[in-house]
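A single protein chain has been omitted from the complex, and every remaining protein chain is retained in its original position.
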Amino acid sequence: VAGPLFTLTTDFGAGSGYAAQMKGVLLAAHPDARIVDVSHDVPPFDLLAGALLLEACLPWFPADAIHLAVVDPGVGTDRRALLAVDRTGRRLLGPDNGLLTPFLDGARIRAIGPDGAVPPPASATFHGRDVFAPAAAWLASGGPEEALGPEVRDPVRLDWPRAVPRGDEVTGETLAADPFGNLLTSIRTADLGGRAVSEVRVGETPVRWMRTFGEGARGELVAYPGSGGRVEIAVREGNAAERLGRRGVAVRLVLS
Amino acid sequence: VAGPLFTLTTDFGAGSGYAAQMKGVLLAAHPDARIVDVSHDVPPFDLLAGALLLEACLPWFPADAIHLAVVDPGVGTDRRALLAVDRTGRRLLGPDNGLLTPFLDGARIRAIGPDGAVPPPASATFHGRDVFAPAAAWLASGGPEEALGPEVRDPVRLDWPRAVPRGDEVTGETLAADPFGNLLTSIRTADLGGRAVSEVRVGETPVRWMRTFGEGARGELVAYPGSGGRVEIAVREGNAAERLGRRGVAVRLVLS
Partner (left out) sequence: VAGPLFTLTTDFGAGSGYAAQMKGVLLAAHPDARIVDVSHDVPPFDLLAGALLLEACLPWFPADAIHLAVVDPGVGTDRRALLAVDRTGRRLLGPDNGLLTPFLDGARIRAIGPDGAVPPPASATFHGRDVFAPAAAWLASGGPEEALGPEVRDPVRLDWPRAVPRGDEVTGETLAADPFGNLLTSIRTADLGGRAVSEVRVGETPVRWMRTFGEGARGELVAYPGSGGRVEIAVREGNAAERLGRRGVAVRLVLS
């Protein structure tokens, strides 16, 4: 039987050693732990980019995985530390600063409290190691979530950008870039309601709608349905983020 | 008994979350999977650099490993997706764009087809997750390779640079850099036929032949037999790629 599965998503930098310390704690509690790095390269303190990454990646993992997410500019202040069990039973641990927003609707949420199963943190600056990893180990041991701390009904949520469908148009904006410089937008492919796209504007520029960026000419700006369920903007064999910036460029789709 | 072993080599960027999604798919199919990252930092779309990395790294893995390689500028176009079983029985999965070149001589090759064991991809932009990972999971389950799709006899090959031995000379060129800036060349140490090297020129510059770059003076440009079976050019505690560029610098060895 395979051991418990943990995923890590942070802005620590893969080489910082901080993720390794979290893994040491998990492995000390569960020698047979399986640990997957989702990313340690979330842009520092960028909660929206981290939330989008979680949204794109976590659905691909087995349902029994425990997900640790740490982008945490307020570590050591009085921001709460959360366990969220989302509508599908997926377990997430992270700070109460909006990072977990995509998973909060309908979730059971608890604050990891000072009087609960997790001992008070040794450090005020590294709750990934001292709070979230011990809480994850506790859950993986079958410890009841109630023992972590009190229920939370008002978790912090990001002002999560949503596309605006209106008649034959859907308007949105760019939100974040992947390492290729491909841009995620606030328009979900589900927002298209199955209709075809006849026209796209990125800012004022008309661009072609493609099934895949590989269909564009080299250097062409294109729009296409991305693999993570969002409309994306890319430059074929180029970098759209460098050309347009990462965030806040208006995107308008006309549906046919 | 250890679970199936998979390796991943991509240009996705380690922090992109794309490798993590592939791992989620592999772990959902094989909870006891062992997964090793060879690299997610192949320079974007650089097929030669990716092929050289595969050539250097894969021989060090156990023979039963299944290797996924995704550097794939043509994803979603009609380029084929391949399984190659090389002469030694090593299994590789990757796009039919030359990335697998070092392993194709004498290989059994199949295209992962629309009517085979792998369902049609959910996305047109992420075949690593939607084609190659499911194909790898299929093979790891003992699924027969024939079921993946039809045989391929004309895989795309890179115009793979080879050194030219001629009498007492071997000439070649620089091909790619590692993260230290050490340069791989098209001259394999096997091309030296066991003879000693008496003279080296890199471009027009005479440089010393060393057993190891640690023997050079600090900042000295040196040539030596690299750990991956190719002659390499380095600057001791410096960066040869920054000094010379990564590719296309002529290298000439005189043998004694």
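By written order: A and B. Residues from 1 in each chain.
The rule we apply is simple: a residue touches a chain if its C-beta (ideal position, glycine included) is under 8 Å from a C-beta of that chain, and two chains touch if they have at least 3 such contacts.
Quick caveat: nothing in here was measured; it's all calculated off a predicted structure.
Novice: Tell me which residue among A:Y18, A:F61, A:F103 or A:W138 touches the hidden chain in the full complex.
Specialist: A:Y18
Novice: Using the touch rule from the top, list residues of subunit A that touch the missing partner.
Specialist: Given the touch definition above, subunit A has residues 3, 12-18, 20-21, 23-25, 27-28, 31-32, 35, 44-45, 73-77, 122-126, 129-130 touching the missing chain.
Novice: What residues on subunit B make contact with the chain left out of this view?
Specialist: Touching the chain left out of view, subunit B contributes residues 2, 5, 7, 14, 34, 36-42, 53, 56-57, 60-62, 178-180, 211-215, 224-227, 232, 236-237.
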